[in-house]
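Working notes for the structure below.
For this view, one protein chain was removed and the others were kept in their places.
Per-chain residue numbering starts at 1, and chain names A and B are given in the order in which the chains are listed.
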Amino acid sequence: MSKIIPEFIVKKNEDKCINCKVCVRQCSEEVYKYFEDFDLIRIYDDKCVGCHRCDLMCPTDALTITKNNSQYKENSHWDNYTIKSIKKQAETGGMILTGSGNDKPYTSYWDRILLDASQVTNPAIDPIREPMELRTYLGKKSDKLSIKEENGEIFLETELSPQLKIETPIMFSAMSYGSISLNTCESLASAASKLGTFYNTGEGGLHKKLYKYGKNTIGQVASGRFGVHTDYLNACAAIEIKIGQGAKPGIGGHLPGEKVTVEISQTRMMPPGTDAISPAPHHDIYSIEDLKQLIALIKEATDYEKPVLVKIAAVHNSAAIASGIARAGADVIVIDGFRGGTGAAPSVIRDNTGIPIEVALAVIDQRLRDESIRNDVSIVAAGGIRSSADAVKAIALGADAVYIGTAALVAMGCTLCQKCYKGKCNWGLTTQDPVLTRRLNPAIGSQNLVNLVNSWSLEIKEIIGSMGINAIEALRGNRYRLRGIGLSDVESDILGIEHAGM
Amino acid sequence: MNKLCREKDISGCSIFGLINTDGEKVSGRVITDAISVMHDRSNGLGGGFSGYGIYPEYPDEYAFHLFFDSIKAKEETEDLMNKNFLIEYDEKIRTDNSVNLPNKPLLWRYFLKNRNILTKEGEREETFRVVMDINNNIDGAYVISSGKNMGVFKGVGFPEDISKFYRLEEYSGYTWTAHGRFPTNTPGWWGGAHPFGLLDWTIVHNGEISSYDANRRYLEMYGYRCNLVTDTEVITYLFDYLVRKNNLSLPLASKVISSPMWEDIDRMDKKERELLKALRITYGGALLTGPFSVILGFENGIMGLGDRLKLRPFIVGKNENTVYMSSEECAIRKISPELDSVYRPRGGEFTIAMLDECYE
Partner (left out) sequence: MKRRVMCNEDFCIGCRLCEVHCNVKHSKSGDIILAYKYEEEREPSRMAFEEKDYVCGSIVCMNCKDPLCVKACSMGAIEIKEGTVAIDDERCVGCWMCVMVCPFGAIKRGDKKAFKCDHCHDMETPVCVLNCPNKALVYEVD
């Protein structure tokens, strides 16, 4: 007998239920079972993960999923989550797994930062009437251009380093084929190409079907090196070396064998049905000089035509690490904060390791400026960006662009039930089950993503217009347009912003 | 006034500039007459002038104008100068003390010669470093201008009072710029007035830079310290950085500071597009947004530049060998009722007038 109290209660309103059995057919967790002999739908609350597929599909709104109020006795130290975890571990003897990002009530600095606007002395700019530029180039910038003038003609002598052009400073972050379905990958890829931005393959390689989106693809090279080969490197527009992930700094990846279908095995170049294990470190990178060699190697393999990104999880020493990465020759540094999502991570790691992206971003940007190497790299902030306001704050703190992962999944249907690791995603996102993967029609998924990013871009234009800014580069690192609210002196100092009223 | 004024300076303004392209000198009275027409664009909390060609007796020395809050600051500054420079001559700046102005600092000018034998560029870099050093590290000392054969005269008051105070009618120069200020939040501090000068750059500026902190933090990577917390300071440093340190021509520097829109760049022919794209990508931190029109004074000319959306007034007039730039046409007409041509530059368009030649 399990001693774990169900988290949710599923209520069916019999006055409304028409017995159409959509709930029975839709729930992959088998919460509903139909007994033909009794013409009865039986409900098993303990199996419910709270994903809301059933109540959203129910044509008569007859279902409600509520929190189970019957819980262990309230205790602010031994909260229910803790007690349940202990019981689960006592029953199974394993680590508690979880999916998506850290949901614990740590301070969200985004919510403690307010934006400035123009009044009187400086006209606000209306994005509907005036040009408002969000275009961004990611990559190493020269410090100086060499320009020659001869007979009245001007020649540019400097050759620019390879750049990634994005029409809006929002990209889709790394999610591998394996952790998400091919339909989900295709939705991201086609949305990125329609939006003029990029999506990221994660460590899943590039499925044949997705090569046509190569121009808008950032290919990841991670510690398992799955799916990495010459065609892959050359098909992608840029290569990202993944050192760490915000949700699980210092932890590798594990795709269980049952998820490794034939298609995935071919894409990842590994036998079907075997576990895909990405080690915690790259076993050819035990220090910064090794990273430099891998960067050089990738550049050599791609004819120095593609920018190389290096992604790290935000940890205490990020600033120094980022400086090292810039000096190791990376073109872009990606910092993934502790709110970043994951397909699967031990919850003890996800909930306790790493630092907020706001803090990491602020110190990294400042450190690179202090060392006069900020122009050598672009910075992409990732990990828990929820809205256009978060994106604006990130850019004003010093980022060139942001990655969104969780927000993109939510746009495609995800309801943050955090059960990605089970492979039974009812929304067809984090699953390989053919019954479930067909639930995401890429035409719809891609359109939802395009709509989301377009509406955020519109909001960003509106926000910077209100600040009297009409080009995104004038917002980048412009911390004067931010003010803290309820921040201590230390926090304000670290973020490099004044308190509201100053 | 404290060294680190934390609150950013915001002001509306009038600006005026003139250059005689043949190099004939005119008295400071002329520009005073012009700027005083735009009296209502300032509120008595700041006015100033810069003149080029005003020290023919010391053409090769760096002319430093300084504000001191105390004798101690003056002594410290002179110690610092002595390390790198030979003080050829120094004196208290002549003033007319019948003009009643608040908080007058001690005003002093020096003519300095570099002790070391350096290239022209090295000499300027050395001078730049000393200016930064004084402004950052000596409490109560501010270098107001530091170029050759030029000087900045500014303070708290209406421009016409400032002119009378500094006895500007006694100076004559081939280029003059002037500024009347309407600050909204700055206490009457002399250092906050315009023009702002560094080496032979001077800037008079009407506007408010919404990209301020992005520009400041960009410049601070390259050794600039923006302690005066004014937009004008940042604009001056940007020109210095782009033109002196990166060898960009003034037209290209203005294409960085008031960059064309991407949609316009996309439409250009390949060569021009690649050049402007490279400029914008490389020097993105130097893009200014927000309303402004500025007149940049330099060794042998003046340049007018407006923001990309033309949010502040700016007009150029030409009469025979003199080019005028002003916030309002009335100021030009006051000193030159007849003009050969009048031109209103579009947003982001630069206008340069130089000695011997003139192009728009």
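Basically, a contact is a pair of C-beta atoms (placed from the backbone, for glycine too) under 8 Å apart; a residue touches a chain by one contact, two chains touch by 3 or more.
No experiment lies behind these values; they were computed from the predicted model shown.
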| task | Would you list the chains present here that the left-out chain is in contact with? | result | A
| message | One chain isn't shown here. Among A:K3, A:K16, A:K104 or A:H283, which residue touches it? | response | A:K16
| In the complete assembly, which of A:G257, A:P434 or A:G486 touches the absent chain? | A:P434
| remark: Omitted-chain footprint on subunit A covers residues 15-16, 18-22, 25-26, 57, 59-60, 428, 433-435, 438-441, 443-444
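The rule is short, and it goes like this: only the chains that are shown with their structure count from here on.
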| request: Provide the C-alpha centroid distance between subunit A and subunit B, rounded to the nearest whole angstrom. | output: 47
| Which residues of subunit A touch subunit B in their complex? | 118, 120-123, 125, 130-131, 133, 135, 137, 141-145, 147, 149, 154, 156, 158, 160, 163, 369, 372, 374-375, 467-471, 473-481, 498, 502
| Interface residues, subunit B side, partner subunit A - complex | 6-8, 10-12, 184, 208, 210-218, 220-222, 245-249, 252, 259, 261-263, 274-275, 278-285, 287-291, 308-309, 311
